[in-house]
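Written out below as structure tokens is the structure these notes cover.
Of the protein chains in this complex, one is absent; all others appear in place.
Let's look at chain A:
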Amino acid sequence: MSYELNRKLAARREPLPTSATVDPVTAAIIRGGMETICFEAATYLGRAASSAIINQSNERNGSIVDAHGRLAGAAIGTPHLTFVTGLTVRYGLDRQHDYDWGPGDVFLANDPDYGGGHLPDYNVYAPIYDDAGELIMVQCLQAHQGDTGGKDPGGFTLEATDIYTEGMAFPCLKLVHRGVMRQDVFDMVVRNNRLPEFAGDLAAMIGGVQHSVRLMTDLIRKWGSDKVKAAINYNVEHTEKRVREEVSAWPDGVYEADVYIDHDSIGKHKDIRVHVACKVAGDKLTVDLTGTDDRQELVGVWNTFGNSRGYVMTQVVAMMDPTINKNEGFFNAVEMIIPEGCIAHPPPNKPAALGSFHPACEITEAVCVALSGIVPGRAAPQVYKMGMPNAVIGFDQLGRMWLDQGVDSRTHDSSAVEGMDGWGSCPAALGNLLLSQVEDAEARFPMLNMSREMVQDSEGAGRWRGQPGSLNVKQVLAPTTAMTWMVTVDHPLRGMCGGDDASPYSNRFRVGAPDEVHIDVSANEMLPSGSVIAYQYGGGAGFEPAIMRNPEAVKEDVLDEIVSVERAREKYGVVFTGTVEDFDLAVDIAATQALREQMGGERAA
């Protein structure tokens, strides 16, 4: 629990010892086999878990770490979980003798100061040994939990100034010893969680990794552990080589960006800065966060060191050939400088829950902005800039907590890239998060979902435009606690290469009541039955200036009521004849040309 520990955990690790060699095809087949098993374990978890955030939203991840703590690939699910797994496991690995690791064991870890992300991201992992008793790899399943036993239900405390406020932290806790559940430990963990379905989730995670261990043991027997180790080494080296080839194709230089968070979680400190300098020199990429805010008095905006590495990597990976295998080779090829004491590498015991949103997303966004000029075809930030999602929490007649997690915004942050409009509901690298559905949620929670449509004229304009934002409106049907932290108003998601920023977020509680409130900073209050909440997320940002957009594409947007006739004129410089109502809209070419020339002149001036 120190900067020194972080340095040790993050240091480059050696390949696995083996005298075996492997041909590329066999290495690929073994990798495919591992990926398949991992996929099955994550699927098992998704199907067996009780809470919506896992079984509906898919916020879970399966990955394999090798015996040296290197990400061996085989990741499925949520990228930012993929890239933080390694450090969490390394802590346990480095102390395996102290913790009496052995075949059949299953561990739990979530400690922000021991390689982890924020407390809700539980990592349940199991070491896998060959028949000779040699540790070969570790199967991990991570999933976001709806509660962590801290001060506030849900695990997010806006004013928290230390980790203890947020709940229980486990550096490396043994849940299963040599195949036998440690029931006292399991019960203690379950007792410290408000959600009744948590026991089922934890059991599903344990069952998932045990399922994988059985299959992976068969795979090791089939190929022999030396061959498997050689394949892991080959695949990691191959990824490093591919990443370096990509970087080599980028022009040398230093590319910098600043991205800001509106304020911290108590609203006292404004314009919190994330600074990134991406240095490209030959085949070497360095991502340097020096210059990022390090005011120690900031509240809520502390992202764990493990998370910061993961969020940098999520964007770097997204800006490269998607067919490169995701493993430790990325970390080996990319140097990161994350200064100790800044909000991306906090001192011990800082709160960690909200930092996983901000500055985590701004780190990702800043990497994207910095590299957008040299990788325009993949310059879309992989973020969710929603402050914290609206957490709506209540208790049933038996006093059991329920949580309707607010990661149900329909569109957010789907930005354009060069040549393509933003689409879908969220950035691609969050694409495994399946949004919750009204017909599931309303059967469980006293809640009426009133709307979740896209909002006209909320797209980030551009030659290629962002997806419009969406307005979610809900009515609570029982007294309910609602909590939120609002950012992305003063500093919305950035447009790329001259494209417009996404539209700002907004959030209102008690809509239509005399005491309706527009939330500027944060809220944590009990809403009476019948209260309506409405939150609009900002959609995606644009790419290149809007007056370069094909007028026919603007016409299609107007017909689809994504863009109004007025905005088409003001933002895109497109003038029409006909009407939307009669479906006879046509671009007035001469008027459009004249208006665009005028706008171009003004822009240049």
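A few points about this structure:
The rule is short, and it goes like this: contacts are C-beta pairs under 8 Å (C-beta built on N, C-alpha and C of every residue); 3 or more make two chains touch, one makes a residue touch a chain; residues count from 1.
Methods note: contacts and distances are computed from a predicted model.
This figure omits one chain of the complex; the name its UniProt record holds, of "ABC transporter permease", "Hydantoinase/oxoprolinase family protein", "Lysophospholipase L1-like esterase" or "Anaerobic glycerol-3-phosphate dehydrogenase subunit B", is "Hydantoinase/oxoprolinase family protein". For the options A:185, A:435 or A:511, the residue in contact with the chain missing from this view is A:435. Contact with the undisplayed chain is limited, among A:67, A:176, A:380 or A:523, to A:380.
Considering the whole complex, the residue from A:282, A:373, A:424 or A:578 that touches the absent chain is A:424.
Here one chain is not drawn; of A:2, A:21, A:296 or A:451, the residue touching it is A:451.
The omitted chain makes contact with chain A at the following residues, 29, 32-33, 35-37, 39-40, 44, 46-52, 55-56, 79, 197, 199-200, 203-204, 207, 210-211, 215, 317-319, 322, 326, 377-378, 380, 410-411, 417, 419-420, 423-426, 428-435, 437-440, 442-444, 448-454, 470, 473, 559-562, 582-583.
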